[in-house]
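Right, chain A next:
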Amino acid sequence: MPEFRKPHSLTDVPFHYCPGCTHGIVHRLVAEVIDEMGIEGDTIGVCPVGCSVMAYDYFACDMIEAAHGRAPAVATGVKRGNPDKFVFTYQGDGDLAAIGTAETVHAATRGENITVIFINNTTYGMTGGQMAPTTLPGQVTQTTPYGRNPDVEGFPVRVCEMLSTLSGVALAERVTVTDPANIRKAKAAIRKGFEFQKNKQGFSIIEVLSTCPTNWGMSPVEAINWLKENMIPYYPLGVFKEGAIR
Partner candidate 1 sequence: MERNLMKGNEALAEAAIRAGCKGFFGYPITPQTEISAYMAKRMPKVGGVFLQAESEIAAINMVYGCASSGVRCMTSSSSPGISLKSEGVSYMAGSDLPCVIVNVMRGGPGLGGIQPSQSDYWQATRALGHGDFQILVFAPSSVQEMADYMGKAFDLSDKYRMPAMILADGLLGQMMEPVTFGSEEIHTPDPALKPWATNGHGNKRKHNIVNSLYLQAEELENLVVERFKRYEIVKSEVHEAECYRTDDAEIVVAAYGSVARLAKAAVDLAREAGIKAGLVRPITLWPFPVQEVKDACRNAKRVLCVEMSMGQMIEDVKLALDCRVPVDFYGRTGGVIPKPSAILEQIKILNEKGAE
Partner candidate 2 sequence: MTTEAILAGFGGQGILFAGKLLAYLGLNQDKQVSWLPSYGPEMRGGTANCSVCLSDHPIGSPYVTDPDVLIAMNGPSYDKFIDSVKPGGIAIIDSTLVTKECTRTDIRSFRIPSTELAAQHGLPGMANIILVGKLIKETGIAVIDAVRPALEKMIPPKKANLIEANMKALALGMAL
């Protein structure tokens, strides 16, 4: 019988994430892909500011902590200086789609050979549940106490759809981790991203629809159901762009 082990690319430091948070699953998927490709020694990860700010303690490859939103620029610097290494960023929605929009869009349009893992949970989790660029219309957060009103706060950003218009993007895929079947699909997408990178075929982004039970004020199971009922209709799963750019 196969033994359930922690991937080698994760350290022994216990995660600090809240119960039911899906960061842990996604960390594990990234680490499994790194293990399976045998590239831990050649991989450099870049962490965001947000709940996964301390991912540098969890991944066993070399890690860099970036300023808020700047991970794609930092990753660009690493990759340009070390074109044969693997470089990934791990970013949340506020980091990637608000303060770091310019860095995201331009790394993508340059076709940087990096892989971006994008956690979309419609919330600024670390600071206590404020409105994110991906917060849904009507969704209540600390800074949209009456629900996000598009007339006031504007509309949520569909990142994969937006980036899929750019010529530098090799992969823009949205997945989720609500159940084993989707988790397997998510892992396959992450693997695809790293493979594009391996072959220097362009920018890859894997958007993972995720939960934040604590800030949503739900149990983990309720959160999973809320994601399925509310997020997937607005953020449909699937591949928005796939194919080597060079």
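Here is how the candidates were picked: all candidates are chains of the complex that A comes from, given by their letters.
In this text, contacts are C-beta pairs under 8 Å (C-beta built on N, C-alpha and C of every residue); 3 or more make two chains touch, one makes a residue touch a chain; residues count from 1.
As the structure is a computational prediction, the values presented were derived from the model and not from experiment.
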{"item": "Selected partner (touches chain A in the complex), from 1 or 2", "value": "1"}
{"item": "Chain A to candidate 1 touching residues, read off their complex", "value": "11, 40-44, 46, 53-54, 56-57, 59-67, 70, 73-82, 85, 102-103, 105-106"}
